[in-house]
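Apart from one protein chain that is not included, each protein chain of the complex appears where it belongs.
Showing chain A:
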Amino acid sequence: MATLSRIGTVLLRHKSAIARPSGNVLRVASISTSKRNKDTITVTDAIPAQSKSATDEVAVNKNWVSWGFSIRSETEDNTRMHLIFLFSVTLCLVTGGFIFAYMPDYKLRDWAQREAYLELRRREAEGLPLIDANLISADKVELPSDEDLGSTEIII
């Protein structure tokens, strides 16, 4: 990107050289402005002399490489790294993952399967059909008439 802009400005400089008229002609332009009758100044409080505090003397590694969590200070960056890794990895991924993996009978699936097997065993023992041919009683089913069906394919 930087190279592109540098090349660009070089081209511009050449272009203006080409566009410059030949022969040195002195051109004078006069600009008129109104007299300055207002001016703004800023007023700041007097800055007190900074005294050296104890924290300044802690050795600061001049070339510290940030973990990415803070660009201001190494200690803040380090603290944040430890805390964020603790909460995200240790808490959410590891602990949460453990709970998810070993959660007992999520959505009662195992219970439902056990109940189904028990019911099957009961029916086999009593000689009943394992599943009723009319699971929904026949009088509740509304079949479409022949005209409504038309040419729809019936798959059984």
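Remarks
The definition used in the following text is that a residue touches a chain if its C-beta (ideal position, glycine included) is under 8 Å from a C-beta of that chain, and two chains touch if they have at least 3 such contacts; residues count from 1.
The definition used in the following text is that contacts and distances are computed from a predicted model.
The chain that is not shown carries the UniProt protein name "NADH-ubiquinone oxidoreductase chain 4", picked from "NADH-ubiquinone oxidoreductase chain 4", "Snurportin-1", "Ribonuclease P/MRP 14 subunit" or "Dynein axonemal assembly factor 10". The omitted chain makes contact with just one of the residues A:Val28, A:Ile71, A:Ile131 or A:Ile156: A:Ile71. When the whole complex is considered, the residue among A:Val28, A:Val43 or A:Ile99 that touches the unshown chain is A:Ile99.
In the full complex, chain A touches the omitted chain through residues 1-4, 66-69, 71, 80-81, 83-85, 87-89, 91-93, 95-97, 99-101, 103, 106-109.
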